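So the structure is just underneath, and the comments pick up after that.
Removed: one protein chain of the complex. Kept in place: all other protein chains.
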Amino acid sequence: MKTITKFLGAACVVGLGLASTLASTTALAQEKVKIGVSIPAATHGWAGGLNYHAEQAEKRLEATYPNLDIIVVTANGAGEQANDLEDLVSVQNIDALVVLPFESDPLTVPVQQVKEAGKFVTVVDRGLSLPGIEDVYVAGNNPELGRVSGEYIKDRLDGKGKIVVLRGIPTVVDEERVEGFMKEIEGSDIEVLDMKHANWNRDDGYEVMQDFLSRFPEIDAVWAQDDDIALGVIEAVKQADRTGEMFIVGGAGMKDIIKRVMDGDELTPIDVLYPPSMIATAMDITAMKFVSNAAVEGRYILGATVVTQENAENFYFPDSPF
Amino acid sequence: MTDAAVHAVNPGIGGEVRLSGRKICKSFGPAQVLFDVSIDLHAGEVHALLGENGAGKSTLVKILSGYHEPTEGELVLDGKSISFADSEAGEGHGVILIHQELNLAEQLTVEENIFLGREIKRGWFLDKTAMRAEAKKLLEQLQCDVDPRTRIRDLSVSDRQMVEIAKALSKKADILILDEPTAVLTGREVEILFDQIRRLREQGVAILYISHKLDEIKAIADRVTVLRDGRHIVTEPVVDLSKDDMARLMVGRDIKQMFPHRVSDTSAPIVLSVRDLSVPGQVRDASFDLHKGEVLGFAGIVGAGRTALMEAIIGLRERSSGTIERDGKPVRIASLQDAKNSGIAYLTKDRKGSGLLLNMDMRPNLTLLALEKFGNVIVDRKAEEAALEKAIEAFDIRAADRKAKVGDFSGGNQQKLLLAKVMETDPDIVIIDEPTRGIDIGTKSQIYHFIGGLTDRGKSVILLSSEMPEMLGLSDRIAVMAAGRITGILEGNDRNEHEIMRHATGISGQEGVSVHE
Partner (left out) sequence: MSSLERREASASPRFSIDFKALGPFMALVVLFVLGTAINDAFLSGGNLSNIFTRAAFIGIIAVGATFVITAGGIDLSVGSMAAFISGAMIVVMNTLVETLGPGLETVLIGIVLSIILGIGAGAVNGLVSTKGKIEAFIVTLGTMGIYRSLVTYMADGGTLSLDFEVRGTYRPVYYGELLGIPVPVLVFLAVAVAGYVLLNMTPFGRKCFAIGSNEQVARYSAIHVDRVKTMTYVIQGLCVSIATIIYVPRLGSASSSTGVLWELEAIAAVIIGGTMLKGGYGRIWGTVVGAIMLTTIGNILNLTDAISNYLNGAVQGLIIIVAVFLQRGDWRRKKSK
């Protein structure tokens, strides 16, 4: 009796599967254009801003273009994001994908799969590890961000001093920034005591900085690369009571740091922009492909503006979550 | 004491009825186990409940104490119809049941167990001093010298039973029910228990005593009710029934001869020879021979080291010295596997804890010890089932449902299954430890005849038992152990209770204090 019911159960499932495969292969002509947007969940401040801007763009685009259906999904890790991509293609039947990969290496092949399934692919910010997969690439200017940060530190320290560097999540973004930075300070007497990954998050920034502070008795400047990291660094430095010793350069334009720059904080003299609203840029560009006759394929690199006390006002948005 | 003397002391029959069951019927699903059973428990009287395993005794007393509800019929307490929601309600009304299976928490201490659920408190906190004192008092009453701070898991089985009894006594029963309380007690402890029972009887407690040990019933009970197959057979004063009467009423038929007729051949070759075997702390320099076709009994009081000796022989226990020879050739037995290969099988005395897998049905239990017989890569189900059918027939295992879990079987059937399991390995020597503990008379006789059959076929048997009639009725020779040593091997006319007790206690001339007279 037991085995028969097992067989029945299995047969049911298989039967249902086969029946529906037949049904779904005859996909009706879509009236609506579906755009899937896959981004990391808000594990750090920048990603929070990202999510906010993505949702704003979704509302705006769907209101303006009634034949657009935008689906935003978030993932907590590379594996989950790979699952999301599969589901967007198989279940939601998207026409185009806008994706900000959690990590470059592991997501390269899954995104490639989406491309091979015939979808239009836009990659944002963190590039893939293999070239030529995406149709559109939107990013901030990572090498430039690294360069201007390096330039500022070099000038401020007169080409001589000891610094520490905190890096982000191991992705193309992080590598490009560091490359730009290192090129800029090449040849000078700036000594990089150590570089460690702080994954663009406040807690990691705090821990890594604490570690640096206990290992290095003399630090002239900190390149935190990112404002979330910078906040963690500020706490650690305050706790060690060494605020007079150094200054910190962050990045991305978080409103707390912009405020400090505006107020002339000694600890954080400047900031460099890397706006999370680039996701909205990507979504708009992708939508253009389907609602207009404009040519959109290509690389869009946004500028990396240096924010100083003079111009900080222009970049201060107190309503944004970031 | 003669039967008449016992009753001259206490003409308890006649106290008012405290608790009655009227026309009790009980069914579990479609299976009916009790049919219109009525019973009256009088104050100041010991009422025995007699019956084979499966007769319904335990079910009836569980109904009387509130564990089960009757499907039909009613309970009457002090003249008023009553229904117990659960056993706690029963205890609230003064009906206390001492279970057959020990209900103690292993990791807790004696005093904690005695007061479990009814702890003495001082405001918010536990009053440990009061509880310890009370526990000590109860144990002293039972002449049990166990320290109340001992954990249950460190106690012997008979001590645990005493703790159970102490627990029940502390609950101040009006009606006390004991379910097979002496299964694990020694003779001395049984006497102590009986003293307590007599004391309670004098105080007017109504006592219901379940047993199938006819000697005990003769010694302690005033009235006896016999159940058979869930039905009430008779209720009579104990004086009016002989042991044979009681046995016949229990079984419903004449028991043919209890023990098999055996012919022993003293000149048979030696199949097993043990010399100077020691187990640190348990056995010292044990030596004996076993002849082909004989039943060698091992007697001794609990703790004398018999089980330890046997476990050392079969490789389950480490021994510090000693040699073993099989058919004259030395063998190395370091594991149960070695013993199996040497043709020695061991039937444990703890059939539920070490013998059978209670949550499985018969087939996997039967073949577990002899798995290699049924296939090396894939187990041959058909062969297993064939073996099961053969075993059911050969050992008369009564089970209509082949898929029933062994844990649901009666003790007798379990024991027969265990015997079948051990025999699957086709051993030459079988060591049987307490084969009929907690088993009714009919099945006992069957098992004795099986053992007789074994020796008829040329197998040799070592029998460990605490029941004198069994030991005397089956053994060709009897080895007696005391404090880890073999104090004597009795043959011929020396095989009697007096000699056994003398060797078992190491004191000459002391009269046995057992009730088995």
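Per-chain numbering from 1; labels A and B assigned in written order.
Here is the rule we use: contacts are C-beta pairs under 8 Å (C-beta built on N, C-alpha and C of every residue); 3 or more make two chains touch, one makes a residue touch a chain.
Please read these numbers as outputs of a predicted model, since none were measured by experiment.
Shown chains touched by the hidden one, complex as a whole: A, B. The omitted chain makes contact with just one of the residues A:V37, A:A82 or A:L100: A:A82. The chain omitted from view is touched by exactly one of B:G21, B:G56 or B:P148, namely B:G56. Touch with the chain that is not drawn comes from one residue among A:Q56, A:Q113, A:Q210 or A:Q309, which is A:Q113. Screening B:V157, B:A334 or B:L368 for touch with the missing chain picks out B:L368.
One chain is missing from the display, and on chain A it is touched by residues 2, 5-6, 9, 12-13, 16-17, 19-21, 23-25, 41, 73-74, 77-79, 82-84, 86-87, 89-93, 103, 105-110, 113, 129-130, 170, 196-197.
Within the entire complex, the positions of chain B that touch the omitted partner chain are 28-33, 52-56, 67-69, 86, 228-230, 316, 335-337, 339-340, 346, 348, 353-360, 364, 367-369, 371-372, 374-379, 398-401, 404, 408-410, 413, 421, 440, 442.
Here is the rule we use: only the chains that are shown with their structure count from here on.
Put simply, the C-alpha centre of chain A and that of chain B have 75 angstrom between them.
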